[in-house]
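Omission of a single protein chain aside, the complex is shown with its protein chains in their original locations.
By written order: A, B and C. Residues from 1 in each chain.
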Amino acid sequence: MREAIDSLVPDGSVVSIEGFTHLICFAAGHELIRQRKKDLTLCRLTPDVIADQLAAAGVISGLVFSWLGNPGVGSLHAVRRRIEGSDPRPLHLEEYSHFGMVARYTAGASGLPFFPLRSYAGSDLPAVNPKIVTIQDPYGGQPVYAVPPLNPDVSIVHVQRASAGGDAQIWGIPGCQKESAFAAGRVIVVCEEIVSDEVIRSDPNRTLIPGTIVDAVVEAPGGCHPSYAQGFYDRDNPFYLEWDAISRDTGRLDEWLEEWVYSLDDHAAYREKLGSERWSALSPGDAPSGQVNYGDYS
Amino acid sequence: MREAIDSLVPDGSVVSIEGFTHLICFAAGHELIRQRKKDLTLCRLTPDVIADQLAAAGVISGLVFSWLGNPGVGSLHAVRRRIEGSDPRPLHLEEYSHFGMVARYTAGASGLPFFPLRSYAGSDLPAVNPKIVTIQDPYGGQPVYAVPPLNPDVSIVHVQRASAGGDAQIWGIPGCQKESAFAAGRVIVVCEEIVSDEVIRSDPNRTLIPGTIVDAVVEAPGGCHPSYAQGFYDRDNPFYLEWDAISRDTGRLDEWLEEWVYSLDDHAAYREKLGSERWSALSPGDAPSGQVNYGDYS
Amino acid sequence: MSYTPTEMMVVAAARNLAGVRNCFVGIGIPNLACSLAKRSVAPDLELIYESGVVGADPARLPLSIGDPSLVVGARSVTSMFDLFSLYLQRGLIDVAFLGAAQVDRNGSINTTVLGPYEKPDVRLPGSGGAVEIALNADQVFIIVNQSRRTFVEKLDFVTSPGHIGPTTGRGNGPALVVTQLGTFRFVNGEMTLKSLHPGVSREQVFDATGWEMSVDTAVEENEAPTSDELDVLRNLDPNRVYLK
Partner (left out) sequence: MSYTPTEMMVVAAARNLAGVRNCFVGIGIPNLACSLAKRSVAPDLELIYESGVVGADPARLPLSIGDPSLVVGARSVTSMFDLFSLYLQRGLIDVAFLGAAQVDRNGSINTTVLGPYEKPDVRLPGSGGAVEIALNADQVFIIVNQSRRTFVEKLDFVTSPGHIGPTTGRGNGPALVVTQLGTFRFVNGEMTLKSLHPGVSREQVFDATGWEMSVDTAVEENEAPTSDELDVLRNLDPNRVYLK
């Protein structure tokens, strides 16, 4: 992880870290903080606790997003301080809706100059974001709206499993991990476990991201904590509740960053510090998918 | 199948039967012939042997398509007779490319008035199909092309397994089964086997088509013959080769239709007539997918 | 049986889902309302979440829109692109729930900022999927706590439009508003008092509205939550996370 973040995410990069409630790569976020990256623009539908941490640590100077908050809890206080009071620095916002963001990634991933969608009419969003424009229907119907492609410099994508070559498989909520990866100039795949090529190739329909477009593969079990990885661990809801109090108080927030990020060598240390009791409380039971037969045609 | 085709596919319908080399629903095609449907427009990227049979039987009066032929073998002679000589009747063509057809289904499935794509520049296709138009990039770049939505009256979609409620799962080549189903006004799911809700819900990422949009579910094992169903049976290549000779000769073609379609009650009779030897020659060995764990979070 | 104003809101919302098939669910009160409706007036209700989950049947109270318990045993789990394209924009959603920090007489909603956009007094979460939901769901149900702070004459920011005339969407806009005081429908695009919860007066509604609220010709009084309804609800949220 250290090497991947160091070499693939220079200061000033436009970085997407997606994962819709699921597979949010906190491990990479913490590494960005640990390496004191500067002036990053974070692309993410839902800047949540990870964005609050990056904002508090001074790593990000802008957000491209559609919903910001601590899901199920309330506000991101560090982000709000920066937006409402430029405290300690302003945070540049480029704001869409969820579908607008997904459409931007899709255009970026598809080599399209724009993506059309039936949204935004009557909303004030186009007034505050000139990149949201109307487009004529070439068949003479009502105009619709369009958004431009989003092509991050680098996408960091957490998945359940990947091969050493970067073929990445996801189950549960896929969000827009695939689109954000294909849209990016460089791709870092972070996984719960690295598996053999054979495991990947025994179920090729699950491969959402091919190694072909991947620049680095990092194994970081537990790397989504406090969010979750389907089948591996649950969301740590108490953490989200605790974060509200931490994030309200800049002193506590700085202490938290020091204790849980700066003073730790890597995510393995974070995982260990959380302790086995906490991890086992988050472990789900078994709910196997069952198998299908691809057939041996040799 | 009899009831589904009878009630959901009136004469004159626009019908899509997709399946890209894989999961081509011959069983439904034969039922359309058996019921002597008339004046259907067939939407299909690759009108192949199924289209030749429907054309010869006088079921279809038009094609919306992107490639026609007997894959790996050569021509569709009944289709060619109708196109080249209006013999015995003309066949109306509305012609795209593969991506254009996929984009049309995608627009239809997405409620979009058009879909943009980087294709067609310099091709004569837009000159013979006025539905393929240019569209301006609202951000000032080069214009691209657009195609209109395709919303068939009914889509017939073959899948490996479905619940009685119509939740349909596919593995192997998905083609544009999903998009053609969501684009259609009515959906008939034909499956190799009906399985329990529990099987479907144990692996929800494999469900490409939800029962929500499905009007009829038909179990028709072997229903793709001579095409194939991944993990169930292989493509019957000798049949494709034989078809070339059958289709060249209108007498033989009529005999074939009589023997293999009109004189049989249903697809079960066709399957039986093919014989267990032929079926066992087409049976693949096992290549299991392996399982993933969705996790028990209750 | 006694009940809280929140329980009354959930029950009123659930009853309005009678016969509905495909419902776009939010976390919290909408989720409770849909779960209650599925167990009472709308057994065929399909719970659809913007996270890509279709036909969920969660084994526990989901705490986020993408809770892992929504996935397990669902009918289908899909990408957000497919969810927004093939379900929402295609017009498959019969009813969608939206919350609001501010709502106006046309059912337009603000969830973006209080104060000016560039330098807000309070930065709110933003649209999420709300703007496309508002425009493309067949009907929108708005659930909101009613006061002069939330029912305002003029929104600080229009995040999601209500009845504002022709739009690029395919839906019919807001159909119902449920508050702790009563329910409202839209007559010629204008929010109109339709029913009052037990013990609530029209004056309470007027006092909690920042404009002159229209009133239906026949304002009904809602039946209090039945013990069956309350049993189901309290089983769904035993720790009263949302049923405060």
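Please note the rule applied: contacts are C-beta pairs under 8 Å (C-beta built on N, C-alpha and C of every residue); 3 or more make two chains touch, one makes a residue touch a chain.
Worth saying up front: this structure is predicted, and the values here are computed from it rather than measured.
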item	value
Displayed partners of the chain not shown (whole complex)	A, B
Which of B:Q169, B:Q230 or B:S247 contacts the chain that the document leaves out	B:Q230
Among A:E18, A:E95, A:D153 or A:D167, the residue in touch with the chain that has been omitted	A:D167
Touching residue (missing chain; options B:H22, B:K131 or B:R161)	B:H22
Touch criterion as defined above, residue of B:W67, B:Y139, B:W260 or B:W279 at the omitted chain	B:W67
In chain A, positions touching the absent partner	106, 109-112, 167, 178, 182, 200-202, 204-205, 207-208, 210-213, 294-298
Touch residues of chain B, complete complex, unshown partner	20-22, 45-46, 65-69, 71-72, 75, 79-80, 83-84, 95-100, 102-103, 106, 117-125, 128, 142-145, 171-176, 178-179, 228, 230, 234-235, 237, 284, 287
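Just so we're on the same page, only the chains that are shown with their structure count from here on.
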item	value
Chain at the geometric heart of the assembly (C-alpha centres)	A
Maximum centroid distance from chain A, chain identifier (CA atoms)	B
Distance from the mean Cα position of chain C to that of chain A, given in whole angstrom	28
Whole-Å gap separating chain B and chain C, where each centre is the average of the chain's CA atoms	40
Separation of chain A from chain B, taking each centre as the mean of its C-alpha atoms, in whole Å	37
Chain A residues counted as touching two or more neighbouring chains	117-118, 142, 144, 172, 174, 230, 234, 284, 287
Set of chain C residues in contact with two or more other chains	53, 67-68, 71-73, 77-78, 89, 136, 170
